[in-house]
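The chains shown are only part of the set, and none of them has been moved.
Chains: A and B, in written order; residue numbering restarts at 1 for each.
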Amino acid sequence: MVSRPELSDHRKKTSQEMYRLIEELYPICRSITGNGVRETLKAIGKLVPLDTVEVPSGTPAFDWEVPREWNVKDAYILDPYGKKIVDFKQLNLHLLNYSIPFNGKMPLTELKKHLFTLPDKPDLVPYRTSYYKEAWGFCMTQHQYDSLEEGEYQVVVDSTLEDGHLTYGEYHIPGRREEEFLISTHTCHPSLCNDNLSGIAVATFLAKELAASQPEFSYRFLFIPGTIGSITWLSRNESLLGRIIGGLVITLLGDDSDFTYKTSRQGNSPIDRIARYYLNSQREGHSKIRDFIPYGYDERQYCSPGFNLPVGCLTRNSYGEFPEYHTSADNLQFVKPERLAESLEVIQDLVSILENNHYFINLNPKGEPQLGKRGLYDRLGGGNEGKELQLAILWVLNYSDGDHDLLDVAEKSGIDVGVIIHAARLLREKELIKPS
Amino acid sequence: MVSRPELSDHRKKTSQEMYRLIEELYPICRSITGNGVRETLKAIGKLVPLDTVEVPSGTPAFDWEVPREWNVKDAYILDPYGKKIVDFKQLNLHLLNYSIPFNGKMPLTELKKHLFTLPDKPDLVPYRTSYYKEAWGFCMTQHQYDSLEEGEYQVVVDSTLEDGHLTYGEYHIPGRREEEFLISTHTCHPSLCNDNLSGIAVATFLAKELAASQPEFSYRFLFIPGTIGSITWLSRNESLLGRIIGGLVITLLGDDSDFTYKTSRQGNSPIDRIARYYLNSQREGHSKIRDFIPYGYDERQYCSPGFNLPVGCLTRNSYGEFPEYHTSADNLQFVKPERLAESLEVIQDLVSILENNHYFINLNPKGEPQLGKRGLYDRLGGGNEGKELQLAILWVLNYSDGDHDLLDVAEKSGIDVGVIIHAARLLREKELIKPS
């Protein structure tokens, strides 16, 4: 669409910065609460001026309440010979997320009730959680599990699960209009890169660049734990929701797949139309458009029937559909700087269409205006018509009726929306159209 | 859909009973009026408590009036040698239905003006009627016709066409709601099995089983002569019509073809949506859905523009599209017990969806409710999602907005409507949804 030759260097630099942020955040043990989230938000806060919000345990949030806060000092298993065979400090996925404190000895049979593996991917450590049922457990490869010998094992889970806070980050960029666009990304996953350090990195740099651009709309970025985070935020911000004209849940943006857009529940809101148009025209045959389904990421909360917000979800690969999903293979090798940069650019393109996609009124709607006298027409008639911008001018004029926005004109005409936006800008300068 | 293991024995028994009813009714000479209809209704009345309605000849019915009643004692032709070559008592199709009384001699040339054959199916006797033009005639095979010798023929039609009554049967099964569903089947055909003893048999046993089931809706069964019967019933029951939320004309249900559903004139009424969904999902690639056309069976009266009732038509083969149609080949060999049973089951499945397909309201519409604390969620998160019932629960919750019924949810989700109905039942028990 809009070409960005000036970006190539800038883009390379940004791609490196996004990847560096992921490297920095990878070792941290995040969960839906706890110090790992605070550390993560602090790192983001060095790049954009983030508000950090602390919501006390027990605070009601619609049908839910904010859970106790979970923190881990250490966790490991010693084998019958006293050898540390599983170590949280080496890979935080080894610990069942939200494991309650435990310290004790037990035979292998008993221990096995607390072990999780992936039998069909025997080299990988799974990611497992137990937020709402008190339990402790460890995750390991199937190979390791199969090699465990009979005997007494020592288990240490030096964690705390106590009243504390749920922590999330929020960044509001005011635009010329109060209507706002929401970008939401989850922060509750421990050492998993695509899901969702990629989303965190792209959101951070998108926010940074948008803040510098004096946008038309306002933009609100949420860095929140999945499910309970969005529900908590919604419960505290109901009065804001009327301003939300669109939004994107972003995640899984660092892998090699092409893009997938899942529409909002409304299905035809502005961001749905823009993403459908953009992916179909710019990445035709590669990208996927999927209708809303009520599971996936936090769009399921934003799109619950009581809110029905126009929030879609942009990913590359889809939730649960790639082998590295929710395993130790979703690591620093699985995400790539150039993919992050491409993801950032796609979202910037969507935002650019959103910012420019207005409804116009033709100020001279009876017959065509005389374009020649305004320098908008190749003055020597009769030759081969067809210059795209001239056609775009006729399309914009004819459909500046208050019922069609520029995206409609692009779709009707088959002319790139960037050219249509350019034509509208020229016509507006000549006072032949005005925003409706 | 809903599996019915308990049916296999019951179903076998029912299939035999339906076939036996057909065997009993086959020899009777039915028409749009007369004792044949009374005898037929009496046989049905032994199985379900049928009301028999007698409407006097001359009674006006919209643009029509009830015709004189027709009865036959005997009818035959003697050849020049005095041999009975055509005998009504052997096969009632031989007599042109509604033939006026006649007794006389004539040469072959004259006789031929009163003979009907099927030149392209020379072994079959056609079925012909002359309800509204006074005439007499006989139907025979083309082979017999070709073998007739010159000479004097003696013709006897010992019939009566006199003021009497039009007779039909009606059976109303009250449900928990007054809104009713109509099942209509025609009773005017003489010795033709698929068209329409199959419809009579299936309707009878459907009524019997529905009456035992305490249904949600009320059900009304009509056993009526085609065209004049439905017009007469409509003219006598206009005040009832507002209660009809759907209906089916059923016929042609005993042959080997797969099912055909012809929509009501409305095209998207509940029974249209249910039949379309059911045949497309359960008998995909085999069954046919056809748009309403203003000819066929009694749906053309129910769907006339002054009523426009949501009444579709369910058949296997279609009206006029199989070689046995309206011939002596539509006999006891042409219909099969197991096909009748399968037809009964399909209609029962449609009725079951109708009974359960409600609109619901989510009582906790802001964000998802916490399913775990209600035992509706696999409590150990992070693993492979995808159990169908759990997805069904999320779909029902999200679309319990008063605008989507369970059939919509089944279609949107691709999950079988039986599972969706089950999920809705669970959510209703937990008071997470209520009917809207």
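One rule holds for everything that comes next: a contact is a pair of C-beta atoms (placed from the backbone, for glycine too) under 8 Å apart; a residue touches a chain by one contact, two chains touch by 3 or more.
For clarity, every value in this text was computed on a predicted model and none was experimentally measured.
Shown chains number 2; the total number of identical copies in the complete complex of this file is 3.
Note that in this section only the chains that are shown with their structure count from here on.
Note: centroid distance subunit A to subunit B, computed from Cα atoms, is 55 Å.
If you check the complex, the residues on subunit A that touch subunit B are 61-64, 97, 126-133, 135, 227, 230-231, 234-235, 265, 291, 293-295, 300-301, 303-308, 320, 326. Across the interface of their complex, subunit A is touched by residues 362, 364-370, 372-373, 379-386, 391, 394-395, 397-401, 412-413 of subunit B.
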